[in-house]
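Heads up, one of the protein chains got dropped from this complex, but the rest are sitting where they should.
Which chain is which? They are A and B, in the order written, and residues in each are numbered from 1.
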Amino acid sequence: MIPEYGLFALIMTFVTAIALTVVPMWGSWRGHSATMSSARPLAIVMFAFCLLSFLCLTYLFLTDDFSVVVVASNSNSLLPDFYKFSAVWGNHEGSMLLWVLVLAGWTLAVAIFSADLPKILLARVLSIMGIISVGFVGFSLLTSNPFARHLPSTPMDGSDLNPLLQDPGLIIHPPLLYMGYVGFSVAFAFAIAALMGGRLDAAWARWSRPWTNVAWGFLTLGIMLGSWWAYYELGWGGWWFWDPVENASFMPWLAGTALVHSLAVTEKRGVFKSWTVLLAIATFSLSLLGAFLVRSGVLTSVHAFATDPERGLYILVFLLIVVGGSLLLFALRAPAVNSEIRYSWLSRETLLLFNNVVFLVATLTILFGTLFPLLMDALGQGKYSVGPPYFNAVFIPLMALLVPAMGIGPFTRWRADSGARWTRPLMYSAVVSLLMALILPLLGGAMNVWVSLAVLLAVWIVLGLVTDIAIKRGNSGTWLSVLRRQTPSYWGMVIAHLGFAMTIISVVVVTQWNMEKDLRMVPGDTVTFGDYQFQFEGVEKVRGSNYDADEATFSAFYQSRLIAELKPQKRRYFASGQIMTEAAIDAGFTRDLYVALGEPLGADDAWSVRLHYKPLVRWMWIGATLIGFGAFITAFDKRYRRTRSVKELAPGVSHA
Amino acid sequence: MRVFLACLLLWSSNAALGVVETYEFSDPNYELRYHQLVDELRCPKCQNQTISDSDAPIAKDLRRRLYEELEAGASDQEIVQGMVLRYGEFVRYKPAKTGVTLWLWLAPWFFLALGLIAWGVMARRKTATERPLSTRAREISALLEDSE
Partner (left out) sequence: MPRLWLFLPLLGFAVLAVLLFRGLSLDPTDIPSALVDQPMPAFESTLLGSGQRVTQEEFTGKPRLLNVWGTWCPTCIAEHPYLMDLAASGVIISGLNYKDEDELALSWLARLGDPYDMVIKDPEGDIGLNLGVYGAPETYVIDASGIIRYRHVGEVNSRVWNGALGQTYRALAAP
């Protein structure tokens, strides 16, 4: 009966979502207060039903109910419990239910944490989030029912979760990603509501900002986790393949970065309003486009779910309505008249506009590259492939273009600045950056022009931040007092930019200086990588809960001192018979040592083995984590907190 | 149908295993070129993988062919062309810089040019009627900035 309860709860979610779409919106057009107030309770009810449905599905997985199709296809009685839990979203239908739940969650959050929003705006925002829910719940109900059953013939056991997904990564990566993708719907809803109401101003930007920053932070962490997971799980030592599904997550992130910066300008200065609204629409549209690309079968990918053109058609129609509708609304209602606010060439506005342009160019480039094979096929020009060599070649220079601006942005004044104010500190920065660029690479061994460039850019960013603090300190005050005065908003920016600098260094250093060897080893053999040595001790059979494996032992030495024991495995999973490599990694702040087993080579217990030395690779994910946390910190800025205290202190004063 | 497709995916993702090929190269330069080319050629059968990552039999054959052609002294250009002749442009992850894929390489420049022009035009419009600020106004502006 539980599957039927779950389905019923999902249907009720659908019904409530329709009510949420229609009722408050109608109320907002009529100015009818009570109807508009229904938005909040409706959001709560919608979330409750959705949660119930999700809990039902979770229960079905945890209790091995193989009469339900998705449980039978993606789980197994031998599967450890926490993987049974994550198997709920390790398939198309379940992941759509997770998406819907996350959307209902964000809707609830907006409903609860928006006490100081004008009622009409809140009604519209929740209504728009309601229509998005209608679309996705409808998609689930019509094309991807997670509660479909195998009656009357119930399988004895399930087909098992894909071994590649049997990993803690599955527990956190999709939820974080969805928090990001779906979170951008809040910015989208605010933008549409603002266009509808004709009130596109700094206040709208102030309300949108914390939501957008947090969503962007989640997406950053989600992408970071995906990259890290691929690195340690897949056994090839890579962390980004520019696969269509990866790009589908990266494009909203790029547009989202532009949005986060653009919102800052609109909030502080009241300019870029059209840009910001367009970016909010674009970012969420890219999330939807991503969902389409991943689930329609239009592009080939290792990450794709079981794809189906019928589902693709539904999402495409949904895209037409949501994206087409919002862009039409934008074209008709966005301010065509420029605001009278001016700024000079040398101003933070200009630099942030440049930032917007670069990120948009990057997004367009990746979009074009990802869709190029489809375009050629549709035009009858044949089958093409566009992969990492192309994307790396075009993306990296664009990011490099951004960095000079990043170095001076933090301390450039709004509206108008004169270079005279900071030419001296800037010269110091430039000289120090150049010196570091020439000296630091030597620490790693040899001179390398790309590493130098990366150091130059990263140090430039860091010094830009230092210069900013120095300028704020001026001639008086201590460093500490200046630092204490800064807001969470500021710290978030600093931490995020530092994270970005770390990532740049990591990506370039690893690409240039990583060492890799594929070779045949017999027990007793040693291999040397610079100061590191690997010794192959031997292989033995081990058994896990739902697999058995050949486990090798490698001793790693640094300058002849034993520092680690690495135990890579070659597993065979019982239920599916699939073979999988489990790499062994000795993680370190300055380097990773990575060993993966290949094949047994017959005589002498020989095995083919892959060994990697990857310098500074962790910095990439540490940097990305910093970016994410920086984003979260900005949401704590007190100007986003409720202004009730002001009201209490000054009764009778109406707040804007 | 969905179950079938899911099984197909289960089977085809078998190929994502990180393959280790132990070829002995007569020249270390060949080994370097091997590692580079093996990441640029696509496995014709798999769901978007290089011949380096895939466990499929055809990927293994292509790696062997790559090794043989490198040892025989073929240039990178010749090797890639040979692959394209047999498997089509589909097999290159690095699109050709000639023919229709030239547009692909030019596109980023085009977008960047558009972007920079747009940036210039917008910034110009905003700076058109600039009134110089008085010293007092500048000081106030600086104080406001400090509070961020």
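Here, a residue touches a chain if its C-beta (ideal position, glycine included) is under 8 Å from a C-beta of that chain, and two chains touch if they have at least 3 such contacts.
Predicted model only: the values in this text are computed from it and were never measured.
Asks: For the full complex, which residue in A:43, A:245, A:323 or A:521 touches the chain that was left out?
Replies: Answering carefully, the residue with contact to the hidden chain is A:323.
Asks: Of the residues A:142, A:378, A:542 or A:562, which one touches the chain left out of the display?
Replies: Residue touching the chain left out of view: A:378.
Asks: So which bits of chain A touch the chain we can't see?
Replies: So the residues of chain A touching the missing chain come out as 274, 278, 281-282, 285, 292, 296-300, 309, 312-313, 316, 319-320, 323-324, 327-328, 330-331, 334, 336, 338, 371, 373-375, 377-378, 382-383.
Asks: Quickly run down the residues of chain B that touch the omitted chain.
Replies: Where chain B meets the chain not shown: residues 44-45, 56-58, 61-62, 65, 84-88, 90.
Please note the rule applied: only the chains that are shown with their structure count from here on.
Asks: If you average the CA atoms of chain A and of chain B, how many Å lie between those two points?
Replies: Chain A and chain B have C-alpha centres separated by 20 Å.
Asks: Quick one: in the complex, what on chain B touches chain A?
Replies: 1-3, 5-7, 9-10, 13-14, 16-23, 35, 39-40, 42, 46-50, 52-53, 88-95, 100-101, 104-105, 107-108, 111-112, 114-116, 118-119, 122-123, 125-131, 133, 141-142, 145-146, 148
Asks: Considering the complex alone, what residue numbers of chain A touch chain B?
Replies: The contact residues of chain A facing chain B are 69, 73-74, 91, 159, 162, 164, 234-237, 241, 243-244, 268, 271, 300-302, 304-308, 338, 341-345, 349-350, 353-354, 357-358, 360-361, 364-365, 368-369, 372, 376, 381-390, 394, 398, 413-416, 472, 487, 489-490, 516, 518-520, 576, 578-581, 583, 596-599, 601, 608-610.
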